[in-house]
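Missing here is one protein chain; the remaining ones are kept as they sit in the complex.
Right, subunit A next:
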Amino acid sequence: MINASRGVQGRHPGLTRYFQTLRYALHVIVRPFDGFWDLSREHRGSVAAANTIIALALITRVLKLQYTSFQFLMVHWETVNVVREMLSILLPLLIWCCANWCWTTLFDGKGSFRDVYMGMGYAITPYVLLQLPMILLSNFITVKEGSFYGVLNMVSLLWCAGLFIAAMMQIHDFSLGKTILFTIMSLFGMLVIVFLLLLFFSLLSDAAGYFVALYREILFRLN
């Protein structure tokens, strides 16, 4: 990728390129159609930047739980598991990428798995950009002024949703109708993947249980 990028200068060309691609996220969120088109085709985005954005989103999620005023978010800490909170974003995202790639590859989608993942990463930028200041904001406003918070919350999610659609359209070169169709099919695909995973782990634990039982039985007979 680095070879393909143009205009790389400075002492650390890799680092410069990384910051350029990261900064490109700010361009993508305001000009999604151009932005997502150029993301992979003009090599203006990078997986490293997408990884960073996703990592930031995960951190934002945890920071939000910890530091948002209790007026807007009541957290029952006895039941919170930080790893689970993070996985609740990460796993659906990865499964979505898989499902989406599986379908679109079969139906003329232009994007590779890498492109889909990168698109998704860039598309959740507004979540980080809005939710982080909102944590601060929540500590300054009262519950009566909560509509500000509610609207911002809604905006951050709808913005991401819009970017998701735009990313799908541009990465696969789909029309809007086709994108929506494949969104629904991808959701269905996610269910199938989850089902298969559950089935797999269930069978695996049964198989393991069989050998454990066998081992115990032998020990019991030997004694």
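Rule of thumb we're sticking to: a contact is a pair of C-beta atoms (placed from the backbone, for glycine too) under 8 Å apart; a residue touches a chain by one contact, two chains touch by 3 or more; residues count from 1.
As a working rule, contacts and distances are computed from a predicted model.
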{"item": "Listed names \"Na(+)-translocating NADH-quinone reductase subunit A\", \"NHL repeat-containing protein\", \"Inner membrane ABC transporter permease protein YdcV\" or \"Osmoprotectant transport system ATP-binding protein\", matching UniProt entry of the absent chain", "value": "\"NHL repeat-containing protein\""}
{"item": "Contact residue for the chain not shown (choose from A:26, A:59, A:87 or A:143)", "value": "A:143"}
{"item": "Contact residue for the chain not shown (choose from A:71, A:105, A:153 or A:183)", "value": "A:71"}
{"item": "Residue ranges of subunit A at the interface with the undisplayed chain", "value": "70-71, 74, 76, 78, 140, 142-144"}
